[in-house]
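Structure, as structure tokens:
One chain of protein is taken out of this complex; the other chains stay put.
Entry: subunit A
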Amino acid sequence: MASTTPIDAPPPTPAPPVTKRSGTSTGRAGDKVFLGLSRGSGILLLVIMASIAVFLTYRATLAISKDEGNFLTTFDWNPAGNPPVFGIAVLLFGTVVSSIIAMAIAVPIAVGIALFISHYAPRRLAAPIAYVVDLLAAVPSIIYGIWGALFLVPYMEGLNLWLDEFFGWTYIFEKTEVGVARSLFTVGVLLAIMILPIVTSVSREVFLQVPRMNEEAALAIGATRWEVIRLSVLPFGRSGVISASMLGLGRALGETMAVATVLSPSFLISGHLLNPGGGTFAQNIAAKFDEANELGRDALIASGLVLFILTLLVNGAARLIIARRKEYSGANA
């Protein structure tokens, strides 16, 4: 560039080729400071995370070493007792089961809503529906809890009786105890409503990203709208829907106040999902924290650590699934 005007050009600076490379310093002060700051921030995050992990593990070990029961298999939670006895079996069961129910209900509905918004609904209708779904995500969970306890629970009783009558033979829908519907099943339904917005909005975004070419190609070979969705939209969106579901599952696993308000907790495991009883990690922490003594708090921290590990495993599994599916999806086509 400079070679065409040799006379009035200033002496060329040697710097330009270096600036093109990303991630390395140019040797200028600003870059050095910025590099230091960003590296420092990254390390700070790791240090904070590590110190939290060390603290939690330390407190959890203290509690578990004083536990007179088996931390993994005891069906009780009484760290203030003499001797102190507590175990997470019921909490683990309740957390997993209520989340599975929530996923089973929410994911198909969310995918349906997302498809409707992205491919079926007229533009005038799609926008308000998307808006309302997003609004659902902004409702605080305690409000869901109050709504669940005062409105959903009484209305679930009819459904419970129906399920018991026609699906009682499945064992899980057999209702063997009297009592209002403050059960893991009701919690699952409530959690499904709560995770619906996040799963829907992420799925919708993914479905909107499907390359126009794919859809038009499918239409060109005479596919119906449903066939277009089946052949191009769903395969392309599969990994996105899985990630969306995992975001929702994360919320379901950790939901506290809504579960604490709706569930009638007990320290028994029952396969009859319509019976009142059960418990989840987060609900138990919320319920027991206030009156807990020192050991009680450590015990709750230990249970929280298990929830953390559970979430980690679930997210890890999800990443594995997504990584494997990616090559077969339309994303690389």
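Operating definition for what follows: a contact is a pair of C-beta atoms (placed from the backbone, for glycine too) under 8 Å apart; a residue touches a chain by one contact, two chains touch by 3 or more; residues count from 1.
Just so we're on the same page, contacts and distances are computed from a predicted model.
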Omitted chain (choose from "Phosphate-binding protein", "TldD protein", "Pyruvate dehydrogenase E1 component subunit beta" or "Glycolate oxidase iron-sulfur subunit") - UniProt protein name: "Phosphate-binding protein"
Options A:37, A:135 or A:213, residue touching the unrepresented chain: A:135
Candidate in contact with the missing chain, chosen from A:182, A:238 or A:272: A:182
Sites on subunit A contacted by the missing partner chain, in the whole complex: 77-78, 80-81, 131, 134-135, 138-140, 143, 149-150, 153-154, 178-180, 182, 260-261, 263-266, 268, 276-277, 287-288, 290-293
